[in-house]
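Heads up, one of the protein chains got dropped from this complex, but the rest are sitting where they should.
Take a look at chain A:
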Amino acid sequence: MGDGAPGRITALVRQDFRLLARDPAPLVVRTVMPLLIMGFMLPLFRAALRADDVPDANGAEQAVPGMAVMFLFFLVNIVGFAMFREHGWNTWDRLRASPARSVELLAARLVVPLLTAVVQLAVIFGAGALLFGLRVSGSYAALAVVGVPLALCVVMVGMALVALCRTISQLSVIANILALVFAGLGGALTPQSALPDWAGPLAPGVPSYWAMRGFSAVILDGGGVSAVLLPAGVLCAFAAGLGAVTLAFFRADQRKLSWS
């Protein structure tokens, strides 16, 4: 790629930052919402955790990672919008007529959403500690080892949906359903132990399950990096699988509808 690809990717990333800076509201709202809901859910989670043999739990141990994981998957919409709006503005074809390769156009589009997701996780965990008394008994590095692959998974779900959907409404319906299903099955909405029997065997099939497992291992069980390598690895595998789906189905010349 010694033909200026890094420069073009930098230009694309900077462009995404500029566009984000022009309209940061959706992102701010998506970060505040989980904090609001945490406030309501805290007592419920406290009761559940105490019944689950965590006698000194205050509820934040489940509420903070749970809501963070659930709302992170709503970011899939933002990844999708970022790609679809290029079609709405008719700029996609201009990008395709530029010296950039299609794969550069895709790769560059991962950067800003990925950073956004990581920052959102950090803000929610930070606010959880400040506002709701979240105590992390394990290592913070281990949280990052789970959080970054989780963020990557979210972005790659977005990219896979961009590849598979022709209209933005298809994408947003599927993204919202996935966010809820992932949250439910993965133990983000309720503690894993409180899931109905039928859900148990399905749970490992969703990335949020592994994220919650990793976060709980650090927050509740005092785990370090080595304790979260398995969940982090599985999250990376999910991301890789979704990347493969994206590459297999993405058609640069497909005309996407940014409305309807």
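Simple rule for what comes next: contacts are C-beta pairs under 8 Å (C-beta built on N, C-alpha and C of every residue); 3 or more make two chains touch, one makes a residue touch a chain; residues count from 1.
The criterion applied here is as follows: contacts and distances are computed from a predicted model.
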{"item": "Listed names \"Acetolactate synthase small subunit\", \"ABC transporter ATP-binding protein\", \"NADH-quinone oxidoreductase subunit D\" or \"Monosaccharide-transporting ATPase\", with the criterion being the UniProt name of the chain not displayed", "value": "\"ABC transporter ATP-binding protein\""}
{"item": "Of A:L95, A:L164 or A:L257, the residue in touch with the unshown chain", "value": "A:L95"}
{"item": "Contact set of chain A toward the excluded chain (per top definition)", "value": "4, 7-8, 10-12, 14-15, 18-19, 22-23, 89-91, 93-101, 253"}
